[in-house]
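Quick one: structure below, then a few questions.
Here the complex is missing a single protein chain, while all its other protein chains stay put.
For reference, chains read A, B and C in written order, and residue numbers begin at 1 within each chain.
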Amino acid sequence: MPFVYERTVRLADTDAAGVVFFARTLAICHEAYEESLAAAGVRLHDLLGATGIVVPIARSEADYKRPLRPGDKLRITLTPGQLSAHSFALRFEVVKLGPPEKLAATVRTEHVCTAPAKRERALLPPALLAWVQAG
Amino acid sequence: MPFVYERTVRLADTDAAGVVFFARTLAICHEAYEESLAAAGVRLHDLLGATGIVVPIARSEADYKRPLRPGDKLRITLTPGQLSAHSFALRFEVVKLGPPEKLAATVRTEHVCTAPAKRERALLPPALLAWVQAG
Amino acid sequence: MPFVYERTVRLADTDAAGVVFFARTLAICHEAYEESLAAAGVRLHDLLGATGIVVPIARSEADYKRPLRPGDKLRITLTPGQLSAHSFALRFEVVKLGPPEKLAATVRTEHVCTAPAKRERALLPPALLAWVQAG
Partner (left out) sequence: MPFVYERTVRLADTDAAGVVFFARTLAICHEAYEESLAAAGVRLHDLLGATGIVVPIARSEADYKRPLRPGDKLRITLTPGQLSAHSFALRFEVVKLGPPEKLAATVRTEHVCTAPAKRERALLPPALLAWVQAG
């Protein structure tokens, strides 16, 4: 089931063009990821500290469809999907609430579990895998 | 000829994982775009104010290949390419200086010239088109 | 009556030292200001657009008392106070929720109403003044 995160656009998200600076859209989506993990009881920082692995973002893609302004109310929908034993993808839809509602952006990120000490890919920890598979 | 921009990774670019927050990589690349326009004498803000058009980013793609830490010296290489009469793409290579040098990220952005009043695509202004074609 | 705003610390608020980057504390407090204005129906952007005035921050002071980490839950309490016919101050308390609760930072900002065209101070617009006096 997709996870839903709500967020108001803040002045600090915008730039002198009057709208959200494109890269901030990705930061807002990352908040939805953090919130979804927290809601599932997955404490990524503790998990990674205990296992010595990290799960960096290896790739991002974003389509920016509509400008977003300070005060706009957003609903971000997050859907995880497993890519391999070591990696998963997240799909985000950023909708500007209305009426009428309008799709403002779609974002996709790829996350690869890595053991930095060995510089090689690592299996997704069970708690993280469960979160991906439940999404 | 590609434009070259140098940048040191700052603490504010990083997050609690100890490395550059992924979306900041795109912001750093955008600095190279701003600097390249300035070096060519293209004042985007004035240009757009005079013509009533905007050139928002419609899409971004990024591959994050290596973690970047505070103090790392970066060389960002920017290569523009025309996509249509209304749009262009920018390709960025983010190299961590060495020795040895290492490719840290590649980024691509698409920019579409738009007349907001009419909600339709607009021709690239001549000064911007010249910059794209010279790149 | 003070306005209360709740916020979770996000990864993008932090830096490689593992805690919130000091300047982000001020940005988080500014979110509380934006939310309080919105809750009171004061649309600062429209107001300023209609009157041609701006209300920039002229001064900020902040005491950072405790480190804040990703996932920490915050309660920001905002109390406005009028300084003059042209200006007001905002006091913010940033509390890390517990148990036990702990005061993490105090912030104070000064806002001065200005008519940019004339480069001189302007009276606070009635809607903004009412918000300050109700705070």
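Just so it is clear, contacts are C-beta pairs under 8 Å (C-beta built on N, C-alpha and C of every residue); 3 or more make two chains touch, one makes a residue touch a chain.
Nothing here was measured: the structure is a model prediction, and the numbers come from that model.
S.K.: Can you work out which residue in A:Y5, A:F21, A:Y64 or A:W131 touches the chain that's missing from view?
M.R.: Candidates A:Y5, A:F21, A:Y64 or A:W131; residue touching the omitted chain: A:F21.
S.K.: From the list C:V4, C:A38, C:V54 or C:L129, pick the residue that touches the absent chain.
M.R.: Spelled out, the listed residue whose C-beta touches the missing chain is C:V54.
S.K.: At which residues does chain B meet the chain that is not included here?
M.R.: Residues 8, 10-12, 27, 30-31, 34-35, 38, 43, 45, 70-71 of chain B touch the chain absent from view.
S.K.: Could you list which residues of chain C touch the chain missing from the display?
M.R.: With respect to the unshown chain, the touching residues of chain C are 16-17, 19, 21-24, 26-27, 30, 45, 54, 56-65, 67, 109.
S.K.: Pick out the residues on chain A that sit against the missing chain.
M.R.: 11-12, 14-19, 21, 23, 69-70
Criterion: only the chains that are shown with their structure count from here on.
S.K.: Using just the Cα atoms, superpose chain B onto chain C and tell me the rotation angle to the nearest 5°.
M.R.: In degrees, rounded to 5: 180.
S.K.: As a test of understanding: of all chains, whose mean C-alpha position lies farthest from that of chain C?
M.R.: It is B whose centre lies farthest from that of chain C.
S.K.: In whole angstrom, what separates the CA-based centres of chain A and chain C?
M.R.: 27
S.K.: Just the number, please: Cα centre separation of chain B and chain C in whole Å.
M.R.: That pair's centroid distance is 32 Å.
S.K.: Quick check: how many Å separate the C-alpha centres of chain A and chain B?
M.R.: About 22 Å separates the centre of chain A from that of chain B.
S.K.: Using the touch rule from the top of the page, what residues of chain A touch 2 or more other chains?
M.R.: Where chain A meets two or more other chains at a single residue, that happens at 27, 30, 45.
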